[in-house]
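All protein chains but one are shown at their positions in the complex.
The first chain written gets the first letter, and so on, giving A, B and C; residue counts start at 1 in each chain.
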Amino acid sequence: MGEIVSLEELAAEVQPGCKLAVPADYCGVAMSATAAIIANRPKNLHVVCVPVTGMQGDMLIGEGLVGTLETSAVTLGEAGGAPRFQDAVRKGSFKLMDATCPAVHSGLIAGQKGVPFLPIRGIIGSDLLKTRTDWKTIQNPFSDEEDPIIVVPAIQPDVSIFHAPEADRFGNVRIGRRRELLTMAQASKATIVTVERISEESLLKTEDSAAGVLPALYVTKIAVAPRGAWPLPLWGEYGVDTAEVARYAAMARTPEGFAAYMDGFARRLREAA
Amino acid sequence: MGEIVSLEELAAEVQPGCKLAVPADYCGVAMSATAAIIANRPKNLHVVCVPVTGMQGDMLIGEGLVGTLETSAVTLGEAGGAPRFQDAVRKGSFKLMDATCPAVHSGLIAGQKGVPFLPIRGIIGSDLLKTRTDWKTIQNPFSDEEDPIIVVPAIQPDVSIFHAPEADRFGNVRIGRRRELLTMAQASKATIVTVERISEESLLKTEDSAAGVLPALYVTKIAVAPRGAWPLPLWGEYGVDTAEVARYAAMARTPEGFAAYMDGFARRLREAA
Amino acid sequence: MPGYSNRELIIATIADLLDGIRHVAVGASSPMPAAGAMLLRARNEIAKRERVRISILGSEEHNFFTNGGVELFDCTAQGRVDAFFLGGGQIDGEANINLVGTGDYPQTEVRWPGCFGSAFMYYLVPRVILFREEHSPRVFVPKVDYISAPGVSDGIVRPGGPHALLTGMALFDFDKQKKRFSLRSVHHGYTAADVRAATGFDYDAPENVPETKAPSAENLAILRGRVTEELSESYPAFAEMLRGERKEAA
Partner (left out) sequence: MPGYSNRELIIATIADLLDGIRHVAVGASSPMPAAGAMLLRARNEIAKRERVRISILGSEEHNFFTNGGVELFDCTAQGRVDAFFLGGGQIDGEANINLVGTGDYPQTEVRWPGCFGSAFMYYLVPRVILFREEHSPRVFVPKVDYISAPGVSDGIVRPGGPHALLTGMALFDFDKQKKRFSLRSVHHGYTAADVRAATGFDYDAPENVPETKAPSAENLAILRGRVTEELSESYPAFAEMLRGERKEAA
């Protein structure tokens, strides 16, 4: 648990057809690892976005590696819509499981708690239910009146992956206030993490640092990847590279432009590190 | 929100008949505040123990202030059984809602999430169900086979109370890894907290300290109470006063001994501070 | 010249729509709602009225949540979020909103990002303000192509819903019983006929539609001073734009 390996070894955990959970841009996206995963070309991934995605999801879609996309939104933020996603939606290139943010959280919490489902308010009357036939409406067993409520099934990813500022040599990972990373990791069978650096001292050493830690118990493999979220931001470390994301947004409008962008992406990652 | 007041003003939040949530001994028990609450004699409290209690619960029972006790256990730890609890159980002095720890957590998480219930595995076949008629068995809506599962209703305390090392002057409270305090506070209508000290600097200032903070948004009132958990321990600050708890355990065996102990309790709290 | 810009009018209107709330959550990319909330906070402070708490989602500095992305939703379900803003690629006359796309789902011709938290927040926040600057028939349609979240619901627990619809042109109230918008006022520079022409759905309107209440001199002063300062921390580009517009107007 919490073994420190190379980026390549880490990326090999993502096998074809696996259910892969990825975080939102503000939580630390493992972009270096994404390039390493793409190099392995694992097809037919079921990507669960916690609860949304951006460039990472768009890249995996553009590379044709996504069989199912479960997400509450895909956007490049200020750079606009996600072009490969939009194109693939139009073409029906993958199975689309549109969601709403709290339902993704509830599904993962059900996974974390080992229960088959969690109830959630709202949603009834939304067209989400037309395709999310995996969400069911039940009568609230605690109400004597008619009180329909949605139950969403547990989400149990095979692998979850994110990028964090720091791990210690015991395999504990600093996640700060990004508690969804803990939920995601606990709900997943395996969790792989890239970090800016490895700390010699245990992150569990003080009460303050321990409060923001994902324990090694839930961490399968860790790889060091300096500036591993680039061009996306990493909380407490660096901001988004707006120009680079805009460059991606512009180039990815066509399949050819996307291919040209991806051609140099791994190289630019190395330069940025 | 997060107003800093006197111990007396804080204690006045606990009104007769209210549902009061209290934490386990390892989470920081507001013992000074308990003495101040006892002085007000709020009768018929429904005490929800998160998920167990010790001396605090035993004292409230001994004082005849408990109408309902919802708990997974009552124990004085190394000092043995809780004598006023045991005596009151024999006499049937209050309504007893025996629970099991994870069910208390699930009930509070349901309260935190504003859903009417949460499912939980286990429990079926336990005699807990004979009296916990508020827990229901339903068919897992996601299984085609017969798959009964327990659902526990949301717990929404009127007031939750605990003792913590530190609050800042903005009303944020340091809870470290004691995440059940956050769940408890979010599930409760009001939360009152005693602390060892007030920090001038915001606890949200750094990522590390922010990770272990209950935000002021969920905190109703705060009072300073140095050594406010005594004779119980406070994590990261001081250990249990074993001799004092043993003294309580011995004296509280009889109603007279308990009365004698309580007579001097508030005074000794002041001395210990 | 009315002495204020259209943006300033919208911000002041948002502050009025939020009046009475204690806690509002706004998106990190939603400067106008944030500005309105900051204006309310500032003027309440001056008038010694109730404190207004603003959670800027996704912000590292102005985010008072410590429990991850789920906290906004939990906090909302606890009844601790009084107001929220929602938009939509399409909004129809029954206040249904569409954040997904146009055409036949799932292979929509135009695809927007997705529902985000709308299919939850719209149901649970007591005062949801529908806000969309662009006021055109392609946004305000007779019937949305996809219901991300419905304007009204029958037979379910739904403490929240639409409170008003604010655009660059006008302000509407929403009647949950009638399931219809009614035009409350038209912003300076537009007429009731402009609004009717730019709106694809039918709505009620009084015979004489008043002009949207102009921001008071005091409100404008607070907005141009303290609020613009506060905005430059989280929304520097927007604060610069406001300053720019002001110079042009002067």
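We take it that a residue touches a chain if its C-beta (ideal position, glycine included) is under 8 Å from a C-beta of that chain, and two chains touch if they have at least 3 such contacts.
Please read all numbers here as calculations on a predicted model, not as lab measurements.
Here is the thing to keep in mind: the chain we left out touches A, B in the whole complex. In the complete complex, the hidden chain is touched by one of A:79, A:118 or A:216, namely A:216. Of the listed residues B:100, B:186 or B:220, the one in contact with the hidden chain in the full complex is B:100. Across the entire complex, the residue among B:127, B:200 or B:271 in touch with the chain not shown is B:127.
Remark: the residues of chain A touching the chain excluded from display are 1, 112-115, 182, 186-187, 204, 210-218. Residues of chain B in touch with the missing chain: 24, 26-27, 50-52, 71-75, 77-78, 81-82, 85-86, 89-92, 96, 98-103, 105, 109, 120-128, 130-131, 146-149, 177-183, 235-236.
FYI, only the chains that are shown with their structure count from here on.
Greatest Cα centroid separation from chain A: this falls to B.
More inter-chain C-beta contacts link the pair A-C than the other of B-C and A-C. Each chain gets a centre from the mean of its Cα atoms; for chain A and chain B, those two points are 36 Å apart. Under the contact definition stated at the top, the residues of chain A that touch 2 or more other chains are 109, 120-121, 147, 149, 177, 235-236. Of all residues in chain C, those that touch two or more other chains are 65-67, 73, 77, 124.
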